[in-house]
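I have a structure I would like to understand better, so I am pasting it below and will then ask my questions one at a time.
As you look at this complex, bear in mind that one protein chain is not there, while each of the others sits in place.
So, subunit A:
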Amino acid sequence: MVAAPTIRPAARRRPRPAAVRIRGRKSWTLTVLTTVMLIYTMLPLAWLVISATKTQDGLLSSFGLWFDGDFALLDNIGRVFTYQDGIYLRWLGNTVFYVVIGAGGATLLSALAGYGLAKFEFRGRRAVFAVILGAVAVPPTALAVPTFLLFAKAGITDTVWAVIIPSLMIPFSLYLMWVFARDAVPDEILESARVDGAGEFRIFFNLAVPLLSPGLVTALLFNIVVTWNNLFLPLIMLKDRQLYPITLGIYTWNQQAQTVGGDVVFNLVITGSLLAIVPLIAAFLLLQRYWQSGLAVGSVKQ
C-alpha cells in the first residue's frame, strides 16, 4: 500500500506541518521511489496471478511472468475446492473463524487495555507498559514451543483454543491502541461525562469507541493480517487436518512435493494461495482510508 499524501480524516483537525503540503504534488524522487516500491510489491502478485492460470506441467515448462498456452485458472480453482474431498473450503472456514474470534477478540482486548492504560492513573502502570513494550520485541515464533508445552499441560493442544488464545494477545495492537487513545480521546470529554454521571463502561463504549474508531480499524486490520497469515503456531499446535487454517493447509500441499510418493500439486498450491489472499486484499481496499489515518497517529505531536 503506497502512502500517497491524501487528506486523512483524523489529521484534518490538526495543523499540518508546512513542508508536507509544499512537497505534495511534484516530487520526482518520490514518484520514482513509489514506482519502484509499487513494482517491487506488485511483481510477486503478478507472478501469482499469472501462475494460477497454468497447469502443473505448464508451470514447470513456461516462463514465470507470462501466460502459458492453455488457460487453466477455472480448472485450477475447481480442483482447489474439490481436491482431497474439498478440504480447502473447510480450511478457509477455519481461518475465517480464527480471524473473527482471534483478531476480533484481540482488537477488543487491546482497545480496552490501551484505553485503560492511557486514561487511568494507577500504580504499576509504567511496569505494565514496559512489559508490553518488551513483548512487542519478542517474536511470537520464539514463544511457540513454550506455549505448546504450557497448553499441553492444560490439555488444549490440537483444539481451536490452541490457536485462538495466543491470537488474542497481540502486544503491538495494544501499543497502537494505547497511543491512539492517549491522543484521540480528550480528558475533558471523559471528565464532563463523569460529572454527568455516566458509568465507566458507558463512557468507553458510547464516547471513547467512536473517537477511537480509526485506530480500532487500524488495529483490527493489523490483527486480521497477523491472524490470517499465522502459520507457525498452528503448525506446532494442531495435528487434526480438519482444524488447520488455510496457511497450514496450503503448506502441507506444498510439502507433498517433498515427500516420496507424494502428489505434486504446485498448481493447486499457487491457486490456493491466490484465493487465500483475495479476502485480505478486499479488507484492505474497503478499510484503506482508516488504515492510513490510523498509521499517522502519534507521528505528529499536538
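Going forward, a residue touches a chain if its C-beta (ideal position, glycine included) is under 8 Å from a C-beta of that chain, and two chains touch if they have at least 3 such contacts; residues count from 1.
Everything below uses one rule, namely that contacts and distances are computed from a predicted model.
Student: Report the protein name recorded by UniProt for the chain absent from the figure; options are "Carbohydrate ABC transporter substrate-binding protein, CUT1 family", "RNA polymerase sigma-54 factor RpoN", "Branched-chain amino acid transport system permease protein" or "Cytochrome C oxidase subunit IV family protein".
Tutor: Hidden chain identified via UniProt as "Carbohydrate ABC transporter substrate-binding protein, CUT1 family".
Student: Where the complex has a chain not shown, which of A:30, A:169 or A:236 is the residue touching it?
Tutor: A:236
Student: Which residue from A:83, A:148 or A:284 sits in contact with the chain not drawn here?
Tutor: Final answer for the missing-chain contact: A:148.
Student: Using the touch definition from the top, which of A:68, A:158 or A:200 touches the missing chain?
Tutor: Among A:68, A:158 or A:200, only A:158 touches the chain that is not shown.
Student: Contacts of subunit A with the missing chain: which residues?
Tutor: Output for subunit A: 56-57, 59-61, 141-142, 144-145, 148-149, 152-153, 155, 157-158, 232, 235-236, 239-241, 251-252, 255, 257-264, 266.
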